[in-house]
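All protein chains but one are shown in place.
Presenting subunit A:
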Amino acid sequence: MSTEGARLTGRTIAILMESDYVEPELHYYQRRFAEEGAKVEFLTRLWGQPSITFHGHEYQQPFTVDGDLEAVDAERLASFDALIVPSGMVSDRLRYTEDVKELSPAVKLLRDAFARPEVLKGIICHGLWLAAPIPEVVRGRRLTCHNNLIGDARNMGAVYTDQDVVVDGDLVTGRSAGHCHLFARMLIDLVAARTAPRRPALPGPRRPAEAVRSLTADAAPAPVAAPVRAPAPAAVAAPAAAPAPAAPEGAYRPDFTFSDLVAGYVTDYDADRGDLGLRTSDGRTVRARVGPTTTAEFLRNLGHPYVDAGAHLADLLVPGRHVFAHGIYYSEHGGHTFEAKRLVFVGRRVGEYEFADPNWWVDQLKELARFYRRAQFGEGEIDYADYRTVLRLGGDKTDSHVQETDTISRLIYGMSSAYMLTGDEDFLEVAERGTAYLRDHMRFVDRDEDVVYWYHGIEVNGDSERKLFTSEFGDDYDAIPMYEQIYALAGPTQLYRITGDRRIASDIDGTLRLIKRFFRDDDKGGYFSHIDPILLSPHHESLGPNRARKNWNSVGDHAPAYLFNLYLATGDEAHRAMLEECFDLIAEHMPEAGSPFVQERFHADWTPDRSWFWQQNRAVVGHNLKIAWNLMRMMSVTAKDGYRELAERIGRTMPEFGSDRQRGGWYDVVERTRAEGEGVHRFVWHDRKAWWQQEQAILAYQILAGHSGDGEFLRHAREAAAFYNAYFLDHDEGGVFFNVLADGTPYLVGNERFKGSHSMSMYHTAELCFLATVYERLLIDAEPLTLHFKPRPDGFADRTLRVAPDALPAGRVRLEWVEIDGRPYSAFDAAALTVKLPDSEHAVTVRAHLAPVEGGRTRG
């Protein structure tokens, strides 16, 4: 790809100078950077003189320098795009210090430059000597240098890399003067890639100037070369210092058209020229063309009509507005022109979001519940005999008549949650019948052990059914996985909150006895991930790689799937203690220095298992977010500084490593550590985005924002919810998509085309709607919330109905009024969020109206 010239207009390259310089090298820089339009400044220590003339190493050529490096103050340093320490004896001379307790001025300047990520440091050949007095600036970083200095580099703690040019973030190194052209070329590419002038960011994005990169004019979005990486938060110092990318040989740029998505905040818009400026979540700028074939719409909910926005673009494209732009990149003029084809506005006014409407998530849940009701049972009688786990994209059924326990349980969860928010008894009926069906068909009552376990599912053949006792999934084959027993409880427990049905309580208790007797590791704590089907042992050899293992799910999934809800329904100290134990284990064993991601799999003694099947040493982004979210819920049950610190640390760290800050949305599975030469954590299989991981991000950042009032967390909650609502809702068929491509296009292939699969069936989608409503209204927007319950007369112990919708910070929410069977009712405790139920012959309908407490926010 040809260089178009003058790519560095307005840029400044500073080069240190002294005697014994390498003539061809310095002359090359002088011409090459100037050729690109850059201003080249030569600096040296002038020793009080107006200028000094140096002589070259080989031919004694004179070179006069009048730039005083001691006169470079912070502001001037900040104006340099790059500072180069050249080859030859220049660096050796410049490190001379007359006061042995002081660093030389040139070394100080270099140290100051290293403190500024926006100033590239270019060090070539013997230039590395200048870093010797300040080895901390290169410690742990990849670099190259003259062969004679390899030992010196290693002594400084640097990672010597056998390449002609090495880029480690803001440090560019070259092997020898003979490679000065490659070295210069890399610096030019890197500086050019950061064309946008440095300026203050919009209020939204954090760390704006540290990573400014434009996608237009003269830099491509693909890795021309590594952009300067912003320094990682202290908590993840290790990964930040890990090897960054080397420049690929003959850096490749896409010189073809392609389509992509940009999520950003409008910085400016020239309606006459159709020229739009956007700033991404991480503060990078993008210019987009808006033309007559650009369509525009407002974000819409499931069941809502398309609302066109095309007629009002000039009014809508005002600074600060959050917008998605999907369009086409044209490779031309040495860079790319981005022409937006479809704009999605996430709110009617700047700073407004459609989904912050109090009814947004409620309406969405109603639509989801109707979709699944219709798909599974049609419009008439609710009969689970014809329930199917596999539903096609449009909700229709296939020939497979498998009924998996966990998909029915998830449907029950969703329908129960829909009832709680809407009071629609049809949804409650679906939940009730599903729970009865689980009891009759999926439950193994083990009288000998006095425990209950749940079949993986059944295959229905007319009147007979084949019990699928052990898991049919590859990960868990021939075993009883903890995960499936956990999720078997998700739906019935959510229903139990509403009805207090003693049959449900009895099955939950039986399953908890199974969990505590057979899955629990009484010795080292936690819960094993699998037990064998005959002896119910986690140590049986038939378990193979699942023998004596623990994982994120077996330890961490109790809390979100059923345990919080069970505690909310009962207030039972035993459940609280189990929650605390699980979170203590998470906080103790899962975070790990050396990776921004938690460790997810373990041997019995909690040593990491990095060889398991697909997981290896890989991170599921959503599990990290799920930990943050649930730790914050736990803060309202039993507060510990360690919980909040870990949750906030994940919340601060994760956007850089797990989210797509160009397009919005959250990724799936990535490598926990970077291999040598990799600047970013690699995607394991693809860069698609799964619906449930978006849920984790939205809830994690909502609750973090709700507890702390931190605007940064709220912004991430908004951005995640914007992407989810813009790209996951299936307006044509109903429901939500399993996966979308990085640019938001639905991925509709194979299992990911289905709507009822084991994970999808109305659990995460409904949990999101339910809890986003709770967090948005009660913790963020100070809006009230009415919930519905239908307790049975023989249900809850002491006839106490607990109506807290989630674990909420003490004192933030009050129960304002209660209605029973449509009439006002006064026997309730406003602060404890409990209702003393009347003595009644039949189930009663309870409406509980919760309201946020004025000024109730504290950092709990």
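Operating definition for what follows: a residue touches a chain if its C-beta (ideal position, glycine included) is under 8 Å from a C-beta of that chain, and two chains touch if they have at least 3 such contacts; residues count from 1.
Rule of thumb we're sticking to: contacts and distances are computed from a predicted model.
Student: What name does the UniProt record list for the absent chain among "Putative ABC transporter substrate-binding protein yesO", "Copper chaperone NosL", "Membrane protein" or "Anti-sigma factor antagonist"?
Tutor: The missing chain's protein name, per its UniProt entry, is "Anti-sigma factor antagonist".
Student: Specify the residue from the set A:Val445, A:Ala675 or A:Ala797 that touches the hidden chain.
Tutor: A:Val445
Student: Given the contact definition stated above, which residue among A:Gly274, A:Gly303 or A:Pro533 touches the chain not shown here?
Tutor: In the full complex, the listed residue that touches the missing chain is A:Pro533.
Student: For subunit A, which residues reach the chain that was dropped from this view?
Tutor: The missing chain touches subunit A at positions 440-449, 459, 461, 463-470, 533-535.
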